[in-house]
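One chain of protein is taken out of this complex; the other chains stay put.
For chain A:
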C-alpha cells in the first residue's frame, strides 16, 4: 500500500541496495518453504520435548502460592483482594438496587423487597430528559427509540442488569484510565513501566486469567466487573497519554507563566484542553465494556450476555440476535449521551451555565413521583405483555431460507477461497522454520526501530518457540494474517469512499459501531450454519469484527488532511484521482497504518471467540487450558498471543514513525 506514496514523492525513494533488501528476504523465504522437509533438521519446526521450558508448571505453582499462602505481613493476599471486591461491590449493589432489584432485606430466596426499583417509565423519562437537556431533541428522539426497542422486544429486565454494571464499570475505567494517563504524562519513567502492562491487559485473552481473578475476587458480578475494567482501561490510558502529549506548547508555557500548581495545571489546563481527544477514549471504554458483556455473563454478571448465550445454546438465533442488538442499542445510547454531555459541558464553560436547577428540579420531582407510583401500584411497573413483540421467528425463518436457497452457491464460494487462499497460506506458515522467522523478525525490528526493537522481536519469537507453542503460533499467524489482509483490502477502500461523503459516512459509522458491539457470538452461529465449522467461518468472524478500525482510521486520516493542501492541489489542476493518490493518501498513511495496527489487535482478540468454532491455534490452547483447569498453560498461551500482538504493534508503529518523519509530518 505504500507504493503510490513512494512513487509520488521522488525524494523519499530509498537507496538502491535497501530497495533490494526485502525481495531478497522474500526469495530466501520461498526457497526455505519449497525445500523438502528432509533438507533441514526437524527441530526447526518441532522443538524436541527436552528443550522446552517448563514455564506453564511454574506459573500454575505461582498462582497456587498467591492464592493459598501469599501474605503481606499478617494480611493474606486473598483477604486483600476480597476487601477490594467488597468495596467495589457497594456502587454495584446501589446501581442494581436502583435499576433491577429494588431495596430489600434478607438474603437469597428469603429476601423481601420494601421499595421497588425505578420503574421503566421513570427510567425512560429521566433518560429522555437528560438526552434533551444535553443533546437537544435529536438525541432525545434517539434515546426514546432505543429504550423503546428494549421495552417492546422484551429486553428491558436484562438490559437493566447490564446497564447497572456498565454504569459502574465504565466510569471507573474512564477515571482509572485518566489517572494512569496523567501519571504517564507526569513521569516518562512511569509510562515506560506501564506501557507493557497495558499491552498485556489488552492482548492476553480474558480466559487466560479468568480463573485466578475468580479465586481472588470471588465468583460474581464484582469479578466480572474487574475483568471488564482491566479490559476496557488500556485504550483510555493510551488515548489520554497521547492527548496530553498533543496539548500545544503555547498552552503549557502560558500555564507555567501564570504560576499554576501541578494540580491546577492538570485539572484546569491539561484535561480541559485535551477533552475532545479524551472523549474518543470514553467512546472506546463504553464499546469495550459492552464487548465484555458476554464473557462477564459467564462468571455471574447475568443480563443480556446471558440471554445471548442461552438463546444460542438452544439455537434460537432470532432470540439471540434480539438480545445481541439490545447490547448494541445500549452501547450506542450511552456513547452518544457521553459525547453530548462532553459537548454540553464545553458550551457551559464558554457561555455560563443556564440555570440547571430550574430544569432538573421538576424533572427529578416527576421521576420521584413516578417511582412512588410504582411503589403504590406495583402492577404498573411491568411493561404490558400485549405491547411486546418479537421478530425472533422471522429471523429464524430468514436464516433457514438463506440456508436452503443459497447453501450451494455459498459453499462453492467458500471452497474457492479455502483452496486458493487459506490452504496455501496455512501450508506456507507451517513450512516456515522458526529460526528463519526469528531472524527476519529481528531484522525487521532493526530496520524499523534499531537494536532495541530487534532484540525485543527476537526474544518474543524465541519465547514462543521455547515454551513449545511454535506450531500453534504459526496457525495463529496464518488465520490472523489472512483475516487482517482481507479486512484491510475491504476496509481501506470503504474508508476512502465514505470519507468524502458526509451522509454515507454517518451510515458507515453506525454499521461499524454495530459490528464492534454486537457480540460476535450472535453472528458466528448463523455463519456456521452457512459455511460449516472450519477456518473459513473463523476468518469471516474475525474480518467482521476487525474491519472497523481499518475503515475508521482511513476515513479519519483522509478527513484530517489539511484543507490548504487539498486546495493547493486543486489549484494546481489535480484530477480527483491525483488528488487522492498524490496528496490525500500519502498524508493519511500514518493514520492508516495505525488502523492496520488496531485491526491486528482486534483480530488477535477474536481468537478466543473463534476457538468456539473449532480453530486449532493459540486461542484454542487458551480455551482448552480453561477447560482442563490448567492455569499455567492458559497464561503461557495467552502470553504468546500478547507477544505476537506486541511485536506486530512495535514494528508497525516504528514503521509509521519513520514514514511520518520522511513525509515531514512530525
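Note that a residue touches a chain if its C-beta (ideal position, glycine included) is under 8 Å from a C-beta of that chain, and two chains touch if they have at least 3 such contacts; residues count from 1.
In this section, contacts and distances are computed from a predicted model.
Given that one chain of this complex has been left out, which of "ABC transporter substrate-binding protein", "Phosphoribosylformylglycinamidine synthase subunit PurQ", "Response regulator receiver and ANTAR domain protein" or "3'-5' exonuclease" is its protein name according to UniProt?
In UniProt, the chain excluded from the picture bears the name "ABC transporter substrate-binding protein".
Which listed residue (A:161, A:274, A:334 or A:518) would be found touching the missing chain in the intact complex?
Considering the complete complex, A:161 is the one touching the chain left out.
Of A:126, A:298 or A:566, which one is in contact with the hidden chain?
Among A:126, A:298 or A:566, only A:298 touches the chain that is not shown.
Among A:80, A:214 or A:511, single out the residue that touches the unshown chain.
A:214
Identify the residues of chain A touching the omitted chain, counting contacts across the whole complex.
Residues in contact with the chain left out: 89-90, 93-94, 96-97, 100-113, 157-158, 161, 210-211, 214-215, 218-221, 297-303, 306-307, 309-310, 312-315, 400, 403-404, 407, 411, 415, 418, 521, 524-526, 528-530, 532-534, 610-616, 620, 623-624, 626-629.
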